[in-house]
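This report refers to the structure that appears directly beneath it.
Apart from one protein chain that is not included, each protein chain of the complex appears where it belongs.
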Amino acid sequence: MSAALILDLVGVFFFAVSGSLLAARKGFDIIGSLLLASLASLGGGVARDLIIDVEPVAFYNPLYLAPPLLAAVLVYFLISHIERVSTLLVLFDAGGLGLFCIVGALKAVNEGLNPVAAILLGVTTAVGGGLLRDVVANEVPALFSGELYALPAFLGATLTVALAMLDLFNVVTGVVVAALVFILRVLAWKAGWHAPLAARGTGPAEQPPAG
Amino acid sequence: MSAALILDLVGVFFFAVSGSLLAARKGFDIIGSLLLASLASLGGGVARDLIIDVEPVAFYNPLYLAPPLLAAVLVYFLISHIERVSTLLVLFDAGGLGLFCIVGALKAVNEGLNPVAAILLGVTTAVGGGLLRDVVANEVPALFSGELYALPAFLGATLTVALAMLDLFNVVTGVVVAALVFILRVLAWKAGWHAPLAARGTGPAEQPPAG
Partner (left out) sequence: MSAALILDLVGVFFFAVSGSLLAARKGFDIIGSLLLASLASLGGGVARDLIIDVEPVAFYNPLYLAPPLLAAVLVYFLISHIERVSTLLVLFDAGGLGLFCIVGALKAVNEGLNPVAAILLGVTTAVGGGLLRDVVANEVPALFSGELYALPAFLGATLTVALAMLDLFNVVTGVVVAALVFILRVLAWKAGWHAPLAARGTGPAEQPPAG
């Protein structure tokens, strides 16, 4: 197996665990867990492959079905304290984010897309699966949760495209970029780092006007 | 018309009725009914065709627009007792599930996909439209409703691929598989058959820890 395939499968596994953990938190059954794991882990990559018009690997390489299966089984046997679930979910989701922004951007560069499109595709790959997971489970998407989420993925995809264009992308620099994205996302979550609100003039959401 | 096209159109009609019934239950208007019928009945097949990179039949063959139109009109004129709607919705949805897992798996086999990918595509075709229908109408997807839903579709897709590989798939065996999926899904709903929860150690969802 190539390094790129291994990175991809590890990212798939991380997002799959995030899907199964969300299924556990929502009280879904084990089949729902497998399905949400599959959607979270394979959805972003299928969207990516459809956009660049290549065969969606998730459907053509049966290897990609192993991580969701493994995730559903692990969550079934290992999760017994519901309190830990939310933290684990953020950590695994951040791990997937770190790897997928790289995999998506690299695949785009290899298909000959221009740098801007490659960055965009990296971000889409990274945030797509988690978005599908949250929308289908009727959660506010992590993407809109308030802490920085897309920004670390954007940074990771940009660094990946820059490194690839300078011929400096390899397993070592790749792991450094993934770790950076992961740490940035987890720090943003822990510390509650927020970007400014969408409209400067508005107060916090749903706040009634002061009487 | 080939037998495969007829089976497909009947499946499209079943899912279209499920969409119009949900629209009725949600109090949508007749145009919303037509749109939800279209999404429920054509969404899974469009996803399937995009994945195997063929022209989405729903957009290229105008025949596919007849079932959603018919469903919206029938539901408009025939539904007058709101209580019946939920039961009818499950029955028509189960009928679509039974036919679509077959149609999707067969189309994948004919396109030369490997058996695992063909089963996966059958399940995706079968659950995709209903998932879109429920997400867009802001319902908990039937897929995560608690009773077995994806499992009958998985069984149907697996049997279809096995029969096709043994050259035993024909209208008779096809109808038997569809009936089996339909009966299994309806029994699971009636009897409340559940799979184990996603996490062994957790209790039912949203339960506060015992004080």
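Should a chain be cited, it is by its letter among A and B, assigned in written order, with residues numbered from 1 in that chain.
Here is the rule we use: a contact is a pair of C-beta atoms (placed from the backbone, for glycine too) under 8 Å apart; a residue touches a chain by one contact, two chains touch by 3 or more.
All figures in this text were calculated on a predicted structure; none of them were measured in a lab.
Asks: Out of A:Leu78, A:Val116, A:Val176 or A:Ala191, point to the residue that touches the absent chain in the complete complex.
Replies: Touches the omitted chain: A:Val116.
Asks: For the full complex, which residue in B:Ile79, B:Val116 or B:Leu180 touches the chain that was left out?
Replies: B:Ile79
Asks: May I ask which residue of B:Ala23, B:Ala118 or B:Leu163 touches the chain that does not appear here?
Replies: Of all options in B:Ala23, B:Ala118 or B:Leu163, contact with the hidden chain holds for B:Ala23.
Asks: Hey, which of B:Ile31, B:Val171 or B:Ala191 is the one touching the hidden chain?
Replies: For the chain that is not drawn, the touching residue is B:Ile31.
Asks: Spell out the interface residues on chain B facing the chain that's missing from view.
Replies: Residues of chain B in contact with the hidden chain: 20, 23-33, 35-36, 46, 50, 53, 55-56, 59-60, 62, 65, 72, 75-77, 79-82, 85, 135-138.
Asks: Under the stated touch rule, tell me which residues of chain A contact the chain that is not displayed.
Replies: Against the missing chain, chain A presents residues 50-53, 113-114, 116-117, 120-121, 127, 131, 135, 138, 140-141, 143-144, 146, 148-151, 194-202, 204-206.
To be clear about the criterion, only the chains that are shown with their structure count from here on.
Asks: Centroid of chain A to centroid of chain B, CA atoms only: how many Å?
Replies: Computed from C-alpha means, the inter-chain centre distance equals 28 Å.
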